[in-house]
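Just one protein chain is left out here, and the rest sit where they should.
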Amino acid sequence: MALNITENIDGIFQLIGGNFSTAGEASTQLKHKLAEIGVDEEIIRRATIATFEAEMNVIIYAAAGWLHYYITPGSIKIRIEDMGPGIENIELAMQEGYSTAPEWVREMGWGAGMGLPNMKKNSDTFTVDSVVGEGTTVEMVINFP
Amino acid sequence: MTLKKIAEILDATIISDSDDLNVQILNACSADMMSAVLYYHTPNSLLITGLTQPHVIRTAEIAGIKTIVFVLNKKPDALTIDLAKQKKIPLLSTPCCMYTASGRLFSAGLPGCLTK
Partner (left out) sequence: MKVKDLVDQLSLDVRSFKDGLGNDITGAYVSDLLSDVMGNSKKGNVWLTLQTHLNIVAVASMKDLSAIIIVGGRQAQEETIKKAEQEKVTILTTALPSFEASGRIYQLLK
């Protein structure tokens, strides 16, 4: 795949907790950026779905967060750090269907317990680190074919 | 199946009239939970949902959804409509509930979205 990329590209978005009306904006902009440099459509789809789920988690659970992306000729890496409550039991949180989202979040269409599994499913490497009371960092890499 | 045909089957009103009614829809996904939409493979799909907020439009854009139909006569606010116009995602509103809307379209031959 010939990408229109001569040097590494990186960027950062700030995310604000509770702000549902602009939720997804960062992921959408990233989607356009990847399209601009000619990344394969299916790869874009995977990267944006994974990013969007991570972005929504910050909106739902945290006070604020940052989304960093690093695009190289070989891959895209996305790191999302938040100042949130942290995840008590990561193993449990990775289980499909498990969610600690309150009812009002479920009424908005989120908190089905599919977020972290969707992120993992769509990335080639996926790591999540969390400290209760401090925050969570998710790092995902999607390789270009 | 065209958007026009879908609107007929569901007695639906088209919310933004600038949209191309001949756009082809390949299959459908019924959900209120947005992660379910993101879980399935939905390029060129129809989304049948009961939620009308802007993040539904963004989910649709990210998932490649072609059209959204809101059930139970729900109408989105101006912010959501503007965003949908910007993203070129036509919006419909049907008096049917999600069950009837899904049932009618399935019976008319529209398949479910791919699960991979």
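Here the chain labels run A and B in written order, and each chain numbers its own residues starting at 1.
The rule is simple: a contact is a pair of C-beta atoms (placed from the backbone, for glycine too) under 8 Å apart; a residue touches a chain by one contact, two chains touch by 3 or more.
Computed from a predicted model, the values in this text were never measured in an experiment.
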{"item": "Listed residues B:S30, B:T59, B:T80 or B:S93, member touching the removed chain", "value": "B:S30"}
{"item": "Residue touching the undisplayed chain, where the options are A:K33, A:R106 or A:K120", "value": "A:R106"}
{"item": "Hidden partner chain, residues of chain B it touches", "value": "28-33, 36, 39-40, 48, 50-51, 72, 97-100, 102-107, 111-113, 115"}
{"item": "Touch residues of chain A, complete complex, unshown partner", "value": "96-99, 103, 106-107, 109, 112-113"}
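The rule we apply is simple: only the chains that are shown with their structure count from here on.
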{"item": "Chain A-chain B separation of Cα centroids, rounded to whole Å", "value": "24"}
{"item": "Residues of chain B touching chain A in the complex", "value": "32-36, 38-39, 43, 49, 51, 53-56, 58-59, 61-64, 79"}
{"item": "Chain A residues within the chain B interface of the complex", "value": "20-25, 27-28, 31, 45, 48-49, 52-53, 56, 106, 108-110, 112, 114-115, 118, 121"}
